[in-house]
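Below you'll find the structure, written out as structure tokens, and then a few comments.
So, chain A:
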Amino acid sequence: MSTTTPAVVLSGITKRFPGVVANSDVHLSVQVGEVHALCGENGAGKSTLMKILYGMQQPDEGTIEVGGQPVRFRTPADAIKAGIGMVHQHFMLADNLTVQENVVLGAESLHGIGAKARKRILELAEATGLTVDPAVLVERLGVADRQRVEILKVLYRGAKVIILDEPTAVLVPQEVDELFTTLRGMQEQGFTFLFISHKLDEVRAIADSVTIIRRGTTVGTADPKAVSSRQLAEMMVGSELPSPETRESTVTDRVVLKVENLGLVAVEGTRPVLDDIDLVVRAGEIVGIAGVEGNGQTELVETIMGMRKAHHGRVLLGDRDLTRLGTLARREAGIGYIPEDRHRQGLLLTQPLWANRILGHQTRRPVSNGQWLDLAGAKDDTRRIVEEFDVRTPGIDVAAVALSGGNQQKLVVGRELAGDPVLLIASHPTRGVDVGAQALIWDEIKNARARGLAVLLISADLDELIGLSDTIRVMLRGRLVADADPATVTPEDLGSAMTGAGATSAAVAEHAPGGAHARGAELEGE
Partner candidate 1 sequence: MGILRGKLLPPVLAILFSALLCGIALVVSGASPLRAFGVMLSQVGQGTTAVDIVNSTGTYYIAALAVAIGFQMNLFNIGVEGQYRVAAVVAAVVGGSIALPPGLHALVIILTAAVAGALWAAIPAILKVTRGVNEVISTIMMNGLALGLAAYLIGADVFGELRGNNIRTPEIPESGWVPGIPLGSSGTVFGLVFLAALLGIGYWVMMNRTRFGFELRASGESSTAAAAGGVNAKKMVLIAMLLSGAIAGLVSMPEILGRDHTYNLNFPAGIGFSGIAIALLGRNHPGGIAFGALLWAFLDKSGLALDNVGVPREIVTIMQGAIVLSVVVAYEVVRRFEVAAQQRQVGRQLGTVDAA
Partner candidate 2 sequence: KDTGGTQPGSTNTAEGCKLADKPPAAAATSSAATSDEKVDGSALKVGLAYDIGGRGDASFNDSAAAGLDKAKADFGIAEVKELTAAPNEPEDAKQTRLRQLAGEGFNPIIGVGFAYAESLKVVAPEFPNVKFAIVDGAVEGAANVTPLLFAEEEGSFLAGVIAAYKSKSCHVGFVGGVEIPLIQKFDAGYEQGAKAAAPDIKIEKKYLTPAGDFTGFQDPTKGQEAATGQVEAGADVLYHAAGASGKGVFSAAKTGNALAIGVDSDQYNQKTVEESKDVIVSSMLKRVDVAVYDFVKAVAKNDLASLPKVFDLSVDGVGYSTSGGKIDENLKAVLEGYKAQIIAGKIDVKDKL
């Protein structure tokens, strides 16, 4: 399908940040109408390169050509004019505005902000299958819908070259398939895609060509149909592809965590967020929770951690009833907690690493003597974590924000495994983490399990979930609706169960049909 002039050519791009060279002499050429993948480790500089192409950042060196014409983008507005659109790794949506407002923002001159704009959005949605109600507030949308909005935004502006930065990171396989169907359809209509992903299978499934970036510079371009995932990964890191698989079972019959009849209601009188959850995790066992984001996993974890107050039901750790305790007391009782969002919940970004080591352990040795902090102890133990967990950092006095995502996550994992917890609650422990860090985190979780740790694992990465777990429970609309056997289940089966499409495999055992909860029952706002 390639034509003579490439859609986009980046040559010799260099971008420096304080302490980091994010891009150094990068070359990239994208043909019209292709899906061009960009692969690389965390912090390789993929997002930075795309932000440069989108005019959000200015390159220190290098040139950009669009449709054969050299261009200089000072702002995204320039890039938009040149027909380039970008869907960001982290969604760029204003929660408190409606879908329509988010879409038309910045492009009001096209169709105004009223009925005409609405009509155009619906037209676009129709043409591409990205259906979503323009009048609804974005904060009420799930991730998949948000992504639709993001793509609609780009289309609305008439972009022909669309950058998708890790669009699949938060989607379940079915949603990924659907996205790919959409992309292929659009590709036929002449759109060009730049596609970033850590998931190499996906890259091979959708991309027409792939460029690999390592440590800020391009190391080569390949035909994804002609190389294996393993080869791609080796080009990225030069090491072997890790696997989350756990072979031999270490499950004991000692119950560590017992959740009984747990219920949570967000707003009085509305549908429960958690509905009679019963759950048991034994020593040496990893229990995985599968579910589409927004079905109550976050709430379940936070209720077990005591960050939300259960409406009814009990949480027991061993024989001890934790239901009335606060988060700190639960941590002291022996629960480690890897939160789903390390930036928001896991780290104090501007504080040094050793201060981050204290967080959550502020009453326990070795970082504290109860009310007084033991700074020397904290620093020593931080050094230990840095060493044992291979946290790549210039020192323990640098602010956490200075670390790359994978290294931040290793620090968090190290901290949560410190002090010999009996239960680890791990929410998306390897989200957005590169393959090297991912392997290390998997190993550490497996080792701890072998030592008798009970683990409750929540992950959107179904391979990870299937590979690590001893038992998988499927969560839908606040209920545990099915169990799956990780030995036999496939991601596709799991995906169906998660979306409530019904079990398609013997590996998934559905519970009694979950009473269909009415959609309505909403109270008036404000």
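We take it that a residue touches a chain if its C-beta (ideal position, glycine included) is under 8 Å from a C-beta of that chain, and two chains touch if they have at least 3 such contacts; residues count from 1.
As a selection rule, all candidates are chains of the complex that A comes from, given by their letters.
Note that the structure is predicted; figures quoted are calculated from it, not measured.
Colleague: Scan 1 or 2 and return whichever one touches chain A in the complex.
Modeller: Answer for chain A among the listed options: 1.
Colleague: Touching residues of chain A toward candidate 1 in the complex: what are they?
Modeller: On the chain A side, the touching residues are 14, 16-22, 24, 43-45, 60, 215-216, 305, 307, 326-332, 337, 339, 341, 344-351, 355, 358-360, 362-363, 368, 370-373, 375, 392, 403-404, 407.
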